[in-house]
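Written out below as structure tokens is the structure these notes cover.
A single protein chain has been omitted; all remaining protein chains appear in their positions.
Now for chain A:
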Amino acid sequence: MEELVYEQLNESVFREKMDNGLQVFLLSKPELAKTYGIFTTNYGSIDQTFTPIGKNEKVTVPEGIAHFLEHKLFEKEDRDVFQDFTKLGASANAFTSFTKTAYLFSATSQIEKNVETLLDFVQDPYFSKESVDKEKGIIAQEIKMYDDQPDWRAFFGTIQSLYEKHPVKVDIAGTVDSIQEITKDDLYTCYETFYHPSNMVLFVAGNFNPEEMMEQIRTNQANKDFKEIPEIERSYPDEPKSVAKAEGSITMPVTTAKAMVGVKEDVSSLNGEELLRAELISGMILDFYFSRSGEFYDELYQADLIDDSFQFETELDRQFGFTILGGDSRKPDELAARLKEMLHSIKEKKISEEDFTRMKRKKIGQFMRALNSLEFIANQFTHYHTLGVDLFDVLPVIESLSAEDADQYVEHWIKDDRISVFQVKPQEQ
């Protein structure tokens, strides 16, 4: 067990790689009542084509299967695992993203048993035909719930405009049709390939003794039998750097239209630290122009092109990346056109050293505020770890950035063939 100490933040993390390859991180916070544990596999909705363990041929599995598998892991032959956590006074949950599936609990008592339960249920699958069929009705309702959410539709519509082939364009939960094809055997195939401990990370943060906790996890893992596996072979289509379509839209029963502008980011050549720097710099540039203090936000708001729903984000991950800006608008065409012009004009502008310092301070403060949350620490630490970056290095990296870095970044950032516009249009009454 190794201790990583971050002096400025007054935090330390204990790290150990188990014999079976599982990465474990523990962060002790004795001031809190709560403990949060999250067990993550580096497997998400984009991992649709791969060579199953023990096979030589690539397979492509139905859309939405990673999320389906997440639902089904909670059900065992004789019980529902939610009940196990209930008995332990804990609350449990799970989520599936483009690149990860994660199982988590939070509790204020019986922490050891809860960690044990988390490890054991994820590492002991039980899938049957009956339970797979039953789940289809539940997930169909989940998909329909999202279908009624204009924000979600706008987000996914933008990604679908940006990406032509890559499975990031597929809704994480799949479609009502695609999930009908999922079988018990498909679930086992995905499980055996992606839920090997060497593809997984456990992060526990909160109120416990780290030495004892690590020992418990070590024993738990040593008692289980996992064959060593070769590196997982995943396959993704060749995605062009330019966008799939420059414009797209859907019609929905909304009162206000939405306009989103997406930028397709090129992450192919970036290693972990470069990815982190790119994420921080683009975040600060967007903040500078498009947060409430920014000249672009002010112009758009005064012109009644945006309202409080206006948002922007950059997401960079293995395999894909995008920046999306937009929100509700009474003049969606005008907003989209202005946003595109603004993004293009960033290249011609300069951020002064003083303004850049202000953006750095803002980033530092946001990061410190986020560190109040065990969930943020555990989830983000895991995320950055899979990309080869240490979460707590975010602070020194922000401190090292200069206005010059921002200037360099914008030089190659916005290109016309990497921008898409997507709109949600109200139905004609």
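The rule is simple: a residue touches a chain if its C-beta (ideal position, glycine included) is under 8 Å from a C-beta of that chain, and two chains touch if they have at least 3 such contacts; residues count from 1.
Following the convention adopted for this analysis, contacts and distances are computed from a predicted model.
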UniProt protein name of the chain not shown, from "sn-glycerol-3-phosphate transport system permease protein UgpA", "EF-P 5-aminopentanol modification-associated protein YfmF", "Transglutaminase-like superfamily protein" or "Membrane protein, putative": "EF-P 5-aminopentanol modification-associated protein YfmF"
Touching residue (missing chain; options A:3, A:185 or A:307): A:307
Residue of A:56, A:223, A:352 or A:427 in touch with the missing chain, whole complex considered: A:427
From A:142, A:247 or A:274, residue that would touch the chain that is not displayed: A:142
Touching the absent chain when the full complex is considered, from A:60, A:91 or A:235: A:91
Residues of chain A (touch criterion as defined above) contacting the omitted chain: 8-10, 29, 31-34, 80, 82-83, 86-92, 106-109, 134-139, 141-142, 144-145, 147-150, 253-256, 291-295, 298, 301-302, 304, 307-309, 328, 330, 358-359, 361-366, 368-369, 371-373, 427
